[in-house]
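Up next is chain A:
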Amino acid sequence: MRYAYYPGCSLNSSGLEYNMSAQAIAPLLGIDLFELPEWNCCGASSAHLQDHTLALALPARNLAIGEDLGLSLAIPCAACLSRCKATEHAVRSSEETHTLIESLIDRPYTAAYPVKSLLEVFIESSMDLLQDKITKPLTGLKAAAYYGCLQARPTDYMDMDDPEYPQTIDIIIEAVGAEPVDWAHKTECCGNGHPTAYPKIGSRLVNRILKQAEISGAECIVCACPMCFFNLDMRQKALGQKRGRPFNLPVYYYTQLMGIAMGLPPQKLGIDKHSVNALDLLSQKRYIPTAGSAAEGGPA
Partner candidate 1 sequence: MRKIAKTRIDDVLRALASHYDLYVPVEGATTRTSDVTLWQEGLVNASRFRLYEEGLPLYWRTNTGLSPKDLFFPQTEKMYTAVSQNKTVEIYEEPADAKPIILFGVRSCDMASIDCMDRVFLQKGYEDTYYRNRRQRTHIFALGCSTHEDACFCTSMDIDPQAAPAADVQISDLGDAFGFTPQSAKGQQTLAYIDGFLSDAYAATPLPTDPMLINVPLAGVTEKLETMFDHPLWDELSPRCIGCGACTFLCPTCYCFDINHKSPAHTHIVKQRSWDSCMFIDYTCMAGGHNPRPSKTERVRNRFLDKLLYNRQRHGRVFCVGCGRCVAKCPVSLEIATVIQKIQAAEVNP
Partner candidate 2 sequence: MTMDNGQWTMDNEMQRQQGTSVRLDSVGKDWDPKILVFACQYCTYAGADLAGLSRLQYPTTTRVIRVPCSGRTNPQFVIRAFQKGFDGVLVAGCHPGDCHFSTGNYFTRRRYLLMTRLMEFVGMDPRRFRVCWISGSEGPKFQQVVTELTDAIRPLGPNHKLRDTELSSLVGGIGR
Partner candidate 3 sequence: MKKVGVFVCHCGTNIAQTVNCEQLAEAAKTLPGVAYSTEYKYMCSDPGQTMIKKAIEEHNLDRVVVAACSPRMHEATFRKCVNGAGLNPYLLEIANIREQCSWVHSDKTKATAKAEDLIRMAVAKALKNEKLTPSVIPIHKRALVIGGGIAGIQAALDIADTGYQVDLVEREPSIGGKMAQIDKTFPTMDCSACILTPKMVDAAQHPNITIIAYSEVEKVEGYVGNFDVTIRRKATCVDPVKCTGCGLCSQKCPSKTDSEFECNMSQRPAIYSPFPQAIPNKPVIDQEACRYFKTGKCKICQKICASDAVNFEDQDELVTIRYGAIVVATGYSLYDYNQYGEYGYGQYPDVISGLDFERLVNASGPTMGKIKRPSDGQEPKTVVFIKCVGSRDANRGHDYCSRACCMYTAKHATMVRDKIKDSQAVVFYMDIRTPGKNYEEFYLRAVEEYGVTYVRGRVSRIYMESGNLIVQGEDTILGTQILVVADMVVLATAMEAQPDAAEFARKIGITFDQNNFFNEAHPKLRPVETFSAGIYLAGACQGPKDIPDSVAQAGAAAAKVVALLSKDEMATEPIVAEVNTNHCSGCGFCVPVCPYKAISLKTLTERVHGSVAWGPAGKEITRQVAEVNKGLCQGCGACTVNCRSGALDLLGFTNEQILAEVDSL
Partner candidate 4 sequence: MNENVIQVSGKSEISQIMREIARDLLQQKTVSLVIGWEKGILPNKSAPAFITQSHDTDKLVFDEYCYHNLTKYLLQRKGSGLKTAIFVKGCDSRSLVGLVQDNQVPREDICIIGISCPGLMEERNTVIPAKKCETCYTSIPVEYDFLIDCPDTKTGDDEPGGSFAHRELSKVENMTLDQRDTYWQTMFQGCIRCYACRNVCPVCSCKECCFDLTSPDWVGKGNNTSDNSFYHLVRAMHVAGRCVSCGECERVCPINLPVMLLNSKLSLSIEELFDEPPASMNLDDTATLSQFKPEDPEEFM
């Protein structure tokens, strides 16, 4: 299956690991991520605070390019996804908006090809193939699936399987042989940019999620959004210091776990780049060779 891959600005920066892992596993699972040519910023987090029309027009251009290619967009970043889905919804539900947007981007856009999250793409088209490709099932790993807020809401158009109790990441966790834990904060907000701008509010939100994950017995958190990943991974150290007891919850993208289960080297998936050491847990569980033997025993 071919998709127009829209990395957005974060996948080559803060979300590099997501990009690496997704690009690494996609071809193995029969998914062709063709990068959208001449893509522009989706405007997330700032455009819709400035100008509502602009906030629709920015993603519309990308969507129109995709439509021109006859491809659905596959979007890894939850914020990009949210903006694109918002545009798609607005164009579909009002002929007036539709005309306005087309005149602004100066090309036709009919919302004919549904926008998909990368998560959705993997769930829809690769689950069967995945079963054949798994060489190292992650047996015994307890993982908390964390979806964040943007993938699930607003419920009108985000089409998550279940906005209050989503299952898609849990399904992937099960598929790679690990054990998803049941916990209450799957869709709680991680605070997005707030931990930087308003540390008091932001860190409380992150803290709450980490604490609940810990209580649930999870050994790691699995997410599907670069912003969530960033917050949960990078803030752990400071929050641990603050409470006087460190958190030790490696955070993975679901694509990374899929890669490991398929026997790909962790470096190729960017697992060596996390703030919270994410390699140790994997080697402890013997999913990857221990750090010492890595040099000689890398996969072929």
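Behind the choice of candidates: all candidates are chains of the complex that A comes from, given by their letters.
Assume contacts are C-beta pairs under 8 Å (C-beta built on N, C-alpha and C of every residue); 3 or more make two chains touch, one makes a residue touch a chain; residues count from 1.
Only a predicted model underlies this, so the values are computations on that prediction, with no experimental measurement involved.
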Of the candidates 1, 2, 3 or 4, the one touching chain A in this complex is 3
Residue set of chain A touching candidate 3 in the complex reads 155, 162-165, 184-185, 212, 215
